[in-house]
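Partial view: only certain chains, each at its native spot in the assembly.
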Amino acid sequence: MEKDSTLIKGGDYGGIRIRDAGKYVLLIVLVAICIALAMTTPRFFTVQNLMIIVTQVSINALLAFGVTFVIITGGIDLSIGSIVAVTGVVAASFAHPDTYPVIVPIGVGLLAGLLFGAFNGFVVTRTKVPPFIVTLGTMTIGRGLALILSKGRPVSNLSDSFNFIGGGKVLGVPTLIIILVVFFVVCTVILKKTVIGRYMYAVGGNEQAAKASGIQLSTVKMIVYTLCGGLAALAGILLTSRITTGQPNAGAGFELDAIAAAIIGGTSTAGGAGTMTGTLLGALLIGVISNGLDLLNVTSYYQQVVMGIIIIGAVVLDSLKHTKNG
Amino acid sequence: SQSSTSEKGQNSESKKLVVGVSMLSMQNEFIVNVHDAMVKKAEADGVELITVDAERSALKQVEQIESFIAQKVDAIIMNPCEVEASSPAVTKALAAKIPIINVNSETSTKPTAFVGSDDVESARIAMKYIAEKLGGKGNVVMMHGYMGQAAQIKREQGAREILKQYPNLKLIAHQTGEWDRAKAMSLMENWIQSYGGQINAVFAQNDEMGLGAVKALTDAGLKDKVIVVSIDAIPDGLQAVKKGTLDATVFQNAEQQGSKAIETAVKAAKGQAYDKETLIPFQLVTKENLAKFLK
Amino acid sequence: MNSHQDYILQVRGLTKTFAGVVALDNVQLNIRKGEVHALMGENGAGKSTLMKLLIGLLKPDSGEISFEGTDLTTSHVREVMKRGISMIHQEMQVVPELTVAQNIFLGREANGKLFSWLNDRNLTERAGQLLKQMGVNIRPDSQMKYLSVAQMQMVEIAKAISNNARVIIMDEPTSALSDKEVATLFGLISDLKQKGVAIIYISHKMEEIFTIADTITVLRDGKYMATKPAAEFDIHTLITMMVGREIDTLFPVSTTRPGKEVLSVRQLCRKGKFSDISFDVYEGEILGIAGLMGAGRTEVASAIYGLDPADSGELYIKGEKVSINAPQDAIGHGIGYVSEDRKKFGFIPHLSVRENITLASLPKYAKGGVVQAKSESETANVMMADLKIKASSSAQPVKQLSGGNQQKVVIGKILLSSPSIIILDEPTRGIDIGAKAEIYKLINQLKETGTAIILISSELPELLGMSDRILVLAKGHQTAVLSAREATQETIMHYAMEV
């Protein structure tokens, strides 16, 4: 009896879950990089700079949270960068001073993003087109829409209250940081504590098994893409507010950064595994390196080389742990 | 933050001025040239430069300026990505009482000083040249940069202003070549298919695209019949003008923009008098006046 | 015979085709409350397809399904399960990253309401109780991916019975189980029967059918043959009805005498899995390996094959010490391995039957790196015919084959690589009785040509019928090596339970 139970390792009751253990290594890597930077440049380890890093990371992190949901179910969303642009332009159009109360641009922007995401989900679930192609298609479509809606010009002259959302401070803390923390908690709870979160893991871990257990794949996927669209919209609104203008070409390439953050954070490209904490750490890692390289005044060409090496290196270290576990 | 102030106090014992520079894109040759001029001038003046590349992202640029502010640099030079979107950076720098100098292009919020030229003007010059060459009559196609970017918007604006003055000059097609030579070449090939002999002139919003158009036209044996004009006067562009394949380009003085920007930044940082606006004029480059631009 | 009201589940005129292949043709099935209804047929007869139609995973081309008077013909799985039908799938349907408890209650947490809170502690507790009641020793909080195939199978059983279903479909639930767990399952089944639950039971193990079935329905080539009480069948009539011909001897008689020593295993150890395993295998000999679930048989086999190399110990092939760190080393030394987990280690789902069969010996059919299509195709066709693999053509992707036929493809692949040592881990798992006889014949042919064979099986009759000697493992230790004369069900069980 007791002998058998020793054969089954990897219990997670109360202890560290195997699935989550990865993030601790990543955390150590992140802390190590921070210490190294703090020792190299006195400008790094200041409250102000750390706050700047988190602020800078927040938009990527929000996008990465959304895409983490999608990747966990075994999908992918390349359209988030375009959603940022579309929702930014849409929100900005309703955010001119003395027109609507600030809730209107926020609401309309979010709605646009949710609809965009729902459209992705609809095509993914109603057809057999791979999510990569669906969202690559909607990425192109979205970019076109943003340009059409804005007639190719930035939408500016936004109200102060709108510009406050992503650019203001509350008790000295940038709003972006507060929003990031709130949504980090919300996304973690959705993923870990709710039935739908469990279904995301199940669908990504084994679609057939999920189906055989009576889980409606299309519902789960619809929710996931819609959620991702919503978070991208939030990112788009915050970005617009932060740069005080709705740019039709904003967000280009953001999808790769967000996906990178999720995967660096341990989300499996095959689906079925991933955590919001990991994703947040992934986003912070990218942010810290980028900030550090700027502080160290590394020439921009070399920055790219160093950035690439550190990211690969961090994930190599992170993956060593898995090797030991067999 | 108090401790960091004292640290800075220690640092500034060397009295070397620190200028933070955020450039639009270090993958763009013209921008690299501006930056090189800055580096040269800074070395001569004993100024320390911290250069960062915004990679065409206004958000990134705003963040970089925030970072400069946190580092308490003595002055900031910004080569704005966007007119509007880069403005918060200016606001923030001004609020932190750090002089900020815009180089090459503008933001809607007025900075401490501006060094550069008006992009709209460059397109006016280019299009005017085309209009004159064609005697105010003919079919023109235009190649845009990345849609929605400040330079694209302004160059389109300038071109359209001139087109309005010449009702017989028709813009029969316009499309983005994304500032890229290969994309522009494919675009030109496709246009040759659809318009064949109808095209009289090509206006490309930068030299890279202009050279792509030249290549496609040459391959199709049409170069003799079509005028190509672009902007920037990069070395390749000048060479093409020399060969006669590119009819004209518009020279933007990178060297002056760069060195004047440093000069202004240093003056502003030291509290000396400086010019609020240093406008460096564009110049049309054709075979006739080429010699003075070739180094 | 019986009035219609007795039937809890009725299927009429069910037809299903896949890309032109008729899997089921006008099939009927009537299930009574509280009975164990065996569904019999050869590999590819359409049993699993019929069950998938019942549970709502597939939609029929025509026909109808009614359950307790309601029509379920086009219902979604979720609805079918809610109404009281659950299913143990032939191909295990587990989510590896989730825990045992999470798998058991998947789809039914908080009644499956998408936007409600999870209570994992509660799920784990309930799963623990359930597993304990079943007499299964598996931690409810361990991740599914760390379980052996047999353990996963037990979890699947737990999942199906925890649904309070009134009909439970069991599609080859025992294919990965050894006798002890089979007994556990049968105990559960009789409890369920008491409660009036009907069981649709599919298995290729004849003894099981005659032990528990009340009624038997036979399918052949997608067609309904007959339904009769089990008592009216004997093994011969049943097999004849399934196969369409007679099968006289299951285990062929072999006259070969073992030759020279081929493989020697010395003090093979892997921490926590097995220790001190030493044995020899000779040319033309079949060494059986017996043991209970989790005894470490598979672990020993995959250590020899280099899939999961041992921590210490030595391997000798024909007297020479060899080191095997990866399967290609083993293959290089002439070892072939048929894994118990065919889905994971056995075949490439997208590739065709032909491509799978030749995969391990492809260079043999290539010149200068280029595959010679003709010789490859011919070889594959011969193997398909030899093993009676049922496929629309050798170009059919293996993922579309029935479970048993997939197993045959895997065996064919290893046979083709003509190994001098072959390790068969549960080789007849899910294979019908006719094909089993064929496979035994093939194993014997191999033996006669001097191949050394290691046969791991949870079916004692198979081990006893085929082996020259039997090695018994218990909890990772070697407890006996029995000669064919000494070996009986009793002695093997005795040593298998030894600590």
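As written, the chain order gives the labels A, B and C, with residue 1 at the start of each chain.
The working rule: a residue touches a chain if its C-beta (ideal position, glycine included) is under 8 Å from a C-beta of that chain, and two chains touch if they have at least 3 such contacts.
Fair warning: this is a prediction, and the values are worked out from it, not measured in the lab.
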item: Chain copy counts across the complete structure file, not just the copies drawn; value: A x2, B x1, C x1
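The definition used in the following text is that only the chains that are shown with their structure count from here on.
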item: Chain contact graph, described as a line, ring, star, complete graph or other shape; value: line
item: Where subunit B and subunit C are represented by their mean Cα positions, the distance between them in whole Å; value: 70
item: Separation of subunit A from subunit C, taking each centre as the mean of its C-alpha atoms, in whole Å; value: 43
item: Cα-centroid distance, subunit A relative to subunit B, in whole angstrom; value: 33
item: Sites on subunit B touched by subunit A in the complex; value: 1, 3-4, 7, 23, 26, 50-53, 57-59, 62-64, 66-67, 70-71, 82-88, 108, 146-149, 152-153
item: Sites on subunit C touched by subunit A in the complex; value: 55, 57, 76-78, 81-82, 87, 89, 91, 93-99, 102-103, 106-110, 112-118, 124, 137-139, 141-143, 146-147, 151, 272-273, 294, 475
item: Contact set on subunit A toward subunit C in their complex; value: 1, 3-13, 18-19, 192-199, 201-202, 205-206, 208-216, 219-220, 223, 272-273
